[in-house]
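Left out: one protein chain. Kept in place: all the others.
Moving on to subunit A:
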Amino acid sequence: MGEEEGLHQTQLLDTMFVRGLKRKCFDGEEDIEGTLAGFKAIPSYNLQRQSLLDMSLVKLQLCHMLVEPNLCRSVLIANTVRQIQEEMTQDGTWQMINTQSAGQTSLDRLVSTDILCRSSKEQAEGKLVPVYSTFTKDCEGTQSQDNSEIMSTVTSPQAPRNLQSNMWEMENPQENRGNFQKSLDQIFETLENKSPNTVEDLFSEVDNSYYDLDTVLTGMMSNTKMGHCDVLETFPSQTTANSNSNCKSDLNELDHIVEILVES
């Protein structure tokens, strides 16, 4: 949207949010007509909310290349996005948005940018896929194999889900929502180092100098990223209840990392 439009939208958002509108909770008994009427009565609220969502996602994507992004700011923006998503889920508007092609483009763009950032080798090995893609297996019924086209398949065991994502799964196991959740968490993950506990244990005897596992492994990943990508590299999340099964894949990763170390 043009600058002027953006400004206008923001001013509208200001007036819209000034009263701190409560979340609209449409209970199941309301008929479709009522729902539509509700939408018509405040059509701009949803638009403004969507605008806020888009703005937030853009903010999360824009990380400074040279300096580490501010974690507090990222966390606050991510929480805002989750909040909007929760409300949109309760409203049932999440489904509506996803059926519109316009609303999807930003999400698709996010997902694809992230995939572009990964080297083809990593994609093939399926190592950098965040655990959240496994949640598609939790969903009943409609989860399609299309997910695997977008995300490489994951071999790691299912990770325990937190309450939020469970809610999303049960409410509306949409493929696109899965993508959104993934992209949100990918964005969030990319902004932060991650240290799988299991791998940390392996390194516990190693000298705990500055370059602890967080920084080492993330550093290795970021060295492999493409130049045009302005999102920090993702790092596989290995959280799992069963650490033994992960050891082998962790060791493979370590080999991979050592390889890079030696080469560089």
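Quick notes
Note that a residue touches a chain if its C-beta (ideal position, glycine included) is under 8 Å from a C-beta of that chain, and two chains touch if they have at least 3 such contacts; residues count from 1.
Here is the rule we use: contacts and distances are computed from a predicted model.
Its UniProt record calls the unshown chain "Serine/threonine-protein phosphatase 2A 55 kDa regulatory subunit B", which is the correct pick from "Serine/threonine-protein phosphatase 2A 55 kDa regulatory subunit B", "Fructose-bisphosphate aldolase", "Ribosome biogenesis protein WDR12" or "Protein PHR1-LIKE 1-like isoform X2". Although one chain is hidden here, its contacts on subunit A can still be listed: residues 10-11, 13-18, 20-22, 49, 52, 55, 59, 66-68, 70-73, 75-76, 78-80, 83-84, 130-132, 159, 162, 185, 188-189, 192-194, 197, 209-212, 214-216, 218-220, 222-223, 237, 239.
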